[in-house]
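One structure below.
Every protein chain but one is kept in place in this view of the complex.
We call the chains A, B and C, going by the order they appear; numbering starts again at 1 in every chain.
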Amino acid sequence: MIASIMETVLSPFTFLLLFALSSCLGAVGVIISQSLVRMAFWLIVSLGSVAGLFFMADADFVGAAQLLIYVGGTLVLLVFGVMLTASSPYTKIEASPGETVIASLVGLLFLFMVAGTVSRIDWPGTNAAIANVTPASTSGGFSDTSEGATLRPLGFALLGVRPDQEGAPGYLLPFEIASVHLLVVLVGAAYLARAKRRRDVA
Amino acid sequence: MSGDSLSKWLMIAWLLPLLGFVVEIFFGYYSRNPRRSKAAAWFAVGCIGTGFICSVIAFTQWCSMTGAFDGESGWLAARVHAHDADDNDADDNDADDNDADDNDAEHHDGHSGHDDGEAKGHDSDDSSPSDAAGAAEAPAEEEAASDEAAVLREGGHLLAVAEDEGDDHSHGHDGPKGEFSGVIYTLGTFGGITLSMDYYIDSLTLVMFMMVTLIATCIHLFAMGYMSDELTDDYVDHFAHTADGKHVHRPGRFYRFFAFLSLFCFAMLGLVLAGNIFQVFVFWELVGICSFLLIGFYTERKTASNAANKAFIMNRVGDFGFLIGLMVLLTYFGTFRFGDTKVDGEVVEQGLFSMVTRDATGNFVRDDITGEVLLTDTHGHALTEGGENRTIPYMLLVVAGLGVFAGCVGKSAQFPLQTWLPDAMEGPTPVSALVHSATMVAAGVYLTGRFFPMFVQEVLLTIAYIGCITLFMAATIAVVVTDIKKVLAYSTISQLGYMMLGLGVFGWGAGLFHLVTHAFFKSLMFLCSGSVIHGCHHEQEMPKMGGLLKKMPITAITMLVGVCAIAGFPLFLGLHFSGFHSKDAIVASALAFVNANPTHFLLFFLPLLTAGITAFYMFRLWFYTFWGKPRDQHLHDHAHESPWIMTVPLLILAPFAWLCAFGGEQGYLYVLITGNDPSHLHDGVQAVTTGGLTLPGHEAVHAVHSQAGWLAMIAAFSGALLAYLLYGVGIVDLDRMKAQLSKVHGFLLNKWHFDELYDSLFMKPAHKVAAFCAWFDKAVFDNIVHGFAKVGIVIAQWDRVFDEKVVDGFVNLLGDSTKSIGNSLKVVQTGRLRQYVMFIVLGVVTLFAFVFTTFPS
Amino acid sequence: MFEQLIQDLAGDNGSLYTGLKYFSAELWLSGTIVVMLLLRLFSVDRWIPTFAVALAGSAIALWGLFGQFTELMTANTDVSIAFFGDMLRQDLFSVFFRMFLSLFLILTIALTVLTGIPDNEDAPDFYALLFGATVGMMMMASANNLLMLFLGVEMASVPSYVMVGFLKGRKPSSEAALKYVVYGAGAAGVMLYGISLVTGVLGTGDMTLLASRLALVSDGVAGLGDPEVCVVALGIMMVLAGLAFKLSLVPFHFWCPDAFEGASAEVAGFLSVASKAGAFALLVRFCLGLSGVEATAELMTAFGVALGAVAIVTATFGNLAAYTQNNLKRLLSYSTIAHAGYMLMAVAAMMVMQNSDQAAGLGQEINAAVGGLLYYLAVYMFMNLGAFAIIALVRNYTFDESIDSIRGLSSQSPALAVGMGVCVFSLIGIPPFGGFFAKLMVFAAVLKSAEIHWFMYVVLAFGGLNTVFSLFYYLKIVKAIFIEERPAEARAVTLPSMEGLYVVVLAVMVTLLGFFPAVTEGLSSIANAAGNAVLSVVGG
Partner (left out) sequence: MSDLNLYLYVGAFLFVCGVICMATKRNGIGVLMGVELVLNGANVNFVAFSRYSELKLDGQVFAVFVIVLAAAEAAVALAIALNFYNNHLTIDVDRGNKLKG
C-alpha cells in the first residue's frame, strides 16, 4: 500500500511537475524581487529546475551543460556584475507598479496566445503527419536512455555526421564557427572592460 | 530620311549650356576673382547664343530635308500660300519625299479654287534658310525680317482670308513627314524596361528650340545688366535682415546666377528634345531643381527660400500624378517612346503614338467585346500577345492622361496648384522672365501638346475646365495686385490657362500658338518690369510709380507693345499684335467646341470675359506705371532709363512680340507649329455615346473664326478703355471704389484664399502628423501607462506586500501608491528602453492579430 | 560510424572539401581576425598598421568570392547547393550578398582609416568586431537552416553592440550600446522562441522544407483554424519580428535612432547598410522557404500583405519622424528606416506573387522583384555610406554632427558638398541617379503584384507618397549645404585630397549606377540572375 503510494508519489511525472513548478516559481521570484542578489538567487532556482526538466526529458547532456554553463558560468558572471555595480549611490532601483501591471497584462496576453494554440495541437497526429506514418506507430521523438545514448549522437551531430537519423543535417559548421563568434565576443567584451592604455610618450 | 545631322545640331544647342554651367561653376570656385568678373556671364551668353544659331541651322536643315518650304508647293509653304497659285507640280525638286508629294497634290487640289496670284513672298521664303545659315551673327533677325517682308506685301490680303468663313484649308497631311525620332544614348535595360535618351524632332520641337534659345539669349544679356549689383565682394541685401535688424552682407553671386541660368537652359532644351516621356520627366525634375535654385537665389530672404520650397513641393504634388501616369503607360504599353524607332525606314520598335489608332470618328479603336482600347502596330493591326489582343482598359487610359496632365498642372501652375507661381516672383526678374513666364511654366503646356495623341475626351474636358478656371481666377486676382511683377505673374497663370483651355477644346494649334506668342510678349514685359524695377531702385509697388514714360521712354514703349500684344489688339494692314492672332484662335476653338457641346458653354464665355479683364489689368499696369503724374516724387526723381545692355534685349524682343504671329493662321509661325499636328485634329472627333463629347474639326473652327474674333476684340477694347478711364484719366476715385467693394477686393487680394486653404488643408495636417510621429515616439506610452497606473494602484499594492513583507495600513499604502504614480510618470517620461522591449512583444501580438484578421480562415 | 565520419570529412569528394571551398571567404575573414590579434600580441602592429592587414584580408575575401561569382555566372546561374550538412547554401544569391558585404567591408575600413576611428591601438579590437559581424552577415546571406538563421543574426548583432559602444568613454555611446544590446537580446529571444515553435511543430530546421512540412501538418489547406498552422504562424511571426529588428522595421525600430545617434558615424554607416543587407537576404530565403506549396499559398499571401502593411507603416513613419530631427545621424537613421520600408515592399511583392496561383507564369516578375531588392541594396550601399562618410569627415573638423555643421558646406568644400548632394538626391530618388532606378524597379514589382492582391496598390500609392514626404527633410540637408551661408563662427572644413577622393568615388559610383547603361544593366542583370538562383530551390 505504502509502497504503491510511494511509487505514485515518486513517479517521474511528479518530479516533472516539481521541476516545472519550481522553475516557474523561480521566474516569478526574479520578477518580484527588488534586490539584485535575491533576483540572482531566484534565477539560480529557476535555471537549476530547468536543468532538472532537461534531465527528465532524457537530455542529460543539455541538462549538464545548463548546469555548468548557465548556473556555473553565466550566473557567476551576473553576480560579478552585481558586485561591481553595487557601490551605486542609488541603492534601490525599483520598478513602478504601473509598469509591472502593463507588462504583466501584455505578458499574460502572450501567454494565453501561445498556450491556447499549443494546447489544441494533437501531437501524435502532427508527428505522424510529418513522419508519414500512422499515428499509432509514431516513435515520438528522441529518447534513448542507454549509456551514452544522448552524448554519442550529439557528438556526431556536432561533427557533421548523423548515424541516428538518415539524411538529417550535420552541425559541424555552427560548431566551428561558434568559436570565431566567441573569440570576437571576447575581444569586444575585453575592449569595453579594459581601461585605455597609456600611450608611450617616447 | 535620317535625322542624324539634324539631331546633332540640336544636341549641340542642348549641351552647350551644360558646358556653360560646368565652366561657370568651376570658374566661380577656382578663378582668382569671380566676384567681380563678368566672364561667366559672357560665357553663358556665348553658349546660349551659339545654341540659338545651331537651332536655326537645324531648322534650315529640317526645311531642306522635309521640303517643307520648297517653293510654294512645299507641304508647309503651301499652307502659308493656301490661296496662292496652283502651280503645284512645277518646282517640286525634293525627290526623296514622296509622302510630301502626295500630300501636296491633295492639298492643292482642295484649294485650287483660291487663286490669288500672290507669288512674291515665295522668293524671300527660300532665301531665309540660306540667310540664316550664312549670316551667323544675327540670323534670327534676318530671318524674321525676311519673313516679315514677305508677308508685309500680302498682309492685308491674308487678314481678309482669315476672316473668310467659307474658306476650307484644313485638309491635312497624314503620316510623319517632318518627324524624326531616334536614340541618343541607352541608359539601361531592366527586364522589360528600356530607359534611353531619345530625341523626337518635329516642327514643334524646332519652334520651341528657336524660341527658347532666342528668348534666353536676350534674357542673359539683360541679366548681365540687371544682376550687375552682384559684382561685388560685399553685397548688401536690403530685403534681408540679420537677427539684430541689420541688412545682410554677403559676397556677390554673379557667376552662380549665370551658372544656374545655363543649367536651366540645358534642362529646358533637353525637355523639348526628349523623345520619350520618361526623359521628359527627368528634365522636368531638372528644370524644377533649377527653378528651386533660382527662386531661392536671394536665400537670405526668408520669403525667397520659402517660395523656393513651395514651388518645389507643389510641383512634386503634380509629379506624383505624373509618376502614376508613367506607371500605367509602362505597364500596358511597355515603352516610354513617343515615336517609332526606325532603322532604314523599317520600324524596329514602336512608340506610344502609333500603338493606339483612331477610327473614322476620331475615337480610339476598341475591342468589340470588352470595350478596352486595342493596341495596334503602325499599320493599325492589333498587336497580340499569347494569342490574345493586347488592350488597355479605357479607364486606365484616362488615368494615364490625367496623371500626365497632373504633372502639367503643377509645372504650369494651373488650378489647383497655381499658388507657387506668384511666390516665385521672389527670384530675380530675369529668372521670372525666363523660367516663370516664357519657358519652364510653358513646359506643362508643351507636354500636354506633345502628349496630345494619347488623350481621350474625358481628359481633354478636364484640361479645358482646369484651364478655364485658372484663366478666370488668375485674371481676377491680377486686377487688384499692385506689385508690378505679381501682376505679370498672375497674367502668366491666366495666359497658361488660356493655352490649356485651347488644348482642351481641341484647339491644339491654337494653344501652342499662344504658347509661343506668349513667350515673346511675356518675356518682353517681364524684362520691361525688370528695367522699371532697376530704374526705380528695386521698388516694385505700382502705386508708388507713375509718370515714368518720360524718364524711361524705351522701356515704356516696348512695354506698351507687350501690353497691346497680350491684350490682343488688332492693327491696320494686318500688323496685328501677336496676341490677337493666338487668342483669337483659342477663342474660336472654344466657340466651336461650345457650339458642338452646348452644356459646356462656360468654356467659351469665361475666356471671352477674361479677354476683357486681361486687357483691363494690363493697361492698368501700364497706366499705373508710366502714365499720369508721379505719385512718389523722390522715387521719380531718381528713376532713370536702364543701360543699353538692358534696353537692347527689349528692342530685340519687341518686334517679335508684336509681329511673330504675322499672318495669323496662314502665317509662318502657326503653319510651322502645326506642321506635324496630330492627324485626328483635322476632322474632329464625334461622340460615340450619348452625352459624349464631340470635338470640332478645323472646318467647324473656321466657321466661327471671325465671329469669335470680333467678340474677343470687342472685349479687349472695352477692357482697355475701362482701364484708360479708371487709371489713365481717373474718372472715379479709386480708393472710394476700393472701400465700397472691400469684400471683393479683399477676396481677390487674398488670392481667393487659396494659400489659407492649402495651409489648413495640407500644411497644418502635415505638420500635425509629423509632430504626432515625433510625439508618438516620445510620449504615447506616457499616457497609456498613466491610465493603467491609476487602474493598477490596487495591484501595485500587492507588489509591495510581496517585496517588503510589510503592511503598514491602508493610508500608508495609498501614499506609497500615489508616490509610485508620480515615479512611474517620471520614469516613463525620461527613460524608454524598457518600453522598447515591451513593444517587441506587443508588436508580435499586433502583427499576429493583423494576419488573423486579414486572413480568411 | 567513424568510417563515415572520416569519409565525410576528409574523403576526396567529401562534403567538407567542397564546403571549405565555398566557405573560403568567411575563413579568410576569420583568419584575418586571428592574425590581427596576434600581430598586436607580438607588437608587430607598430610596423604593420592593422588596417593594412584588415584591408588585405577583406580584399582577399572579395577576390575569392569574385572567383566563385564568375564561376557561377559562366557555368550555371541557377545552381544552388546545400553544403556543410545542409547548413548553408551556395548559390549566386548568396555569393552576390557576400561579395556585396566584403566590398562594403573594404569601403568601411577605408573610411575608418580616413577618419581615424579607431586609433592604431584599438584597431585590432575594432576590426575584429567588424570582421566578426561581417562573417555573421555572410552566414545570414547563405543560411539554409533556422539554426544558422539564429546563429547568423547573433554573430552579426553581438559585435555590433560593442561597435555601437565603441566610444567607450562617452555617455551617449554607452547609453546607445545598452539600449541596443537589451533590445537586441529581447528580439533575439523572441526570434528564438519563434524558431522553437516552428521547428518543433514542423520537425525540421531546414528552411527549404518548411513549406512542404507545413502542408503536411495542415490537412489539405493551411488555415488558422488549424492549431498546428496557428502555432507555426505565430512562430513565423516571431521569427519575422527578429528579422524586423535587424531591418529596423516599425514597430521594431526603436533601437535604431538611439543606437545610430550614440554610435560613431562610421559604425552607423556600416550598420545601416550591412546588417540590412544580411537581414534582407535572410528574409528572402525565409519567405521563399515558406512559399511555393499550394496548401500554404493563401496563408503566405496574407503574410505578404502583412509585410506590405509593415512596409507602408515603416516607410511612412521613418519619413515623417525624420522631419523634426536636427542631428544628422539621427535624421539619416530615420531615413534608413524609411528605406528599409521601401525595400520591404519588394519582398512583400515577391511573397504575394510567389504564392499566387499564377506563380508559374510570373517567374520573370518574381525574379525582377528580388532583383530590384538587390539592386536597391547595391545602390543604397554607396549612397548611404557616402552620406554617413561625409558626416564623419565633417565631424572631424567641426566636432559637431548636427545639421549646423554642414551649413554652407559648398563654400568650403565643394567635393564634400557635391558628394552629399549626389547621395541625397539619389536617396530621394531623383533621376537619373542610381536611387531612382532602384525605386523604379521595386515599384514596378509592386505594381505587378497588385494585379494579384489589391492591397499592393495601397502599398504602391504609399510608396509614391513617401517619396514626397521624404523630400521635406532631404531638402533640408541640400538647402543647408548649398543655399545657406556658412556661419561665421563655424569651424573651417579643409579637406585633404584623400578624403575628398573617397567621397568623390562613392558619389561617382552612385552617379555611374544611374547614368551609365553598362553599369546599370550589368548590375541589374546580375541581380536578376541572383534572384533566379534563390528562386530555383522553392518548394523544397
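Basically, a contact is a pair of C-beta atoms (placed from the backbone, for glycine too) under 8 Å apart; a residue touches a chain by one contact, two chains touch by 3 or more.
All values reported here derive from a predicted model rather than from experimental measurement.
Taking every chain of the complex into account, the chain not shown here touches A, B, C. For the chain missing from the display, the contacting residue among C:36, C:99, C:195 or C:507 is C:195, taking the whole complex into account. From the options C:26, C:261 or C:499, the residue with contact to the unseen chain in the full assembly is C:261.
Which of C:39, C:62, C:113 or C:162 touches the hidden chain is settled by the complete complex: it is C:162.
Residues of subunit C that touch the chain left out of the display are 147, 150-151, 154, 158, 161-162, 165, 168-172, 174-179, 181-182, 185-186, 188-190, 192-193, 195-197, 199-201, 203-205, 257-258, 261-262, 324-325, 330.
Where subunit A meets the missing chain, the touching residues are 13, 16-17, 20, 23-24, 27-28, 30-31, 36, 39-40, 43, 46-47, 50, 53-54, 57-59, 61-62, 65-66, 69-70, 73-74, 77-78, 80-82, 84-85, 88-90, 93-95, 99-100, 102-104, 106-108, 110-111, 114-115, 118-119, 123, 126-127, 130-131, 140-143, 150, 153-154, 157-158, 162, 164-165, 168-169, 171, 174, 178, 181-182, 185-186, 188-190, 192-193. In the full complex, the hidden chain is touched by subunit B at residues 774, 777-778, 827, 830-835, 837-838, 840-841.
What we mean here is this: only the chains that are shown with their structure count from here on.
The distance from the centre of subunit A to the centre of subunit B, with each centre set as the mean of the Cα atoms, comes to 69 Å.
If you average the Cα atoms of subunit B and of subunit C, the two centres end up 42 Å apart.
Across the assembly, subunit B contributes 841-842, 844, 848 as residues in contact with two or more other chains.
Across the assembly, subunit A contributes residues 113 that each touch 2 or more other chains. Those residues of subunit A that touch subunit B in the shared complex are 32-34, 94, 96-103, 105-107, 109-110, 113. Residues 1, 4-5, 8-9, 15-16, 19, 23, 26, 30, 33-34, 37, 84-88, 121-122, 124-125, 128-129, 131-133, 135-136, 139, 145, 147-148, 151, 154-155, 158-159, 161-163, 165-166, 168-169, 197, 201-206, 213, 216-217, 227-228, 230-231, 234 of subunit C touch subunit A in their complex.
Contact residues of subunit B toward subunit A in the complex are 784-786, 788-789, 791-793, 795-797, 799-800, 802-803, 817, 820-821, 823-824, 827-828, 834, 838, 841-842, 844-845, 848.
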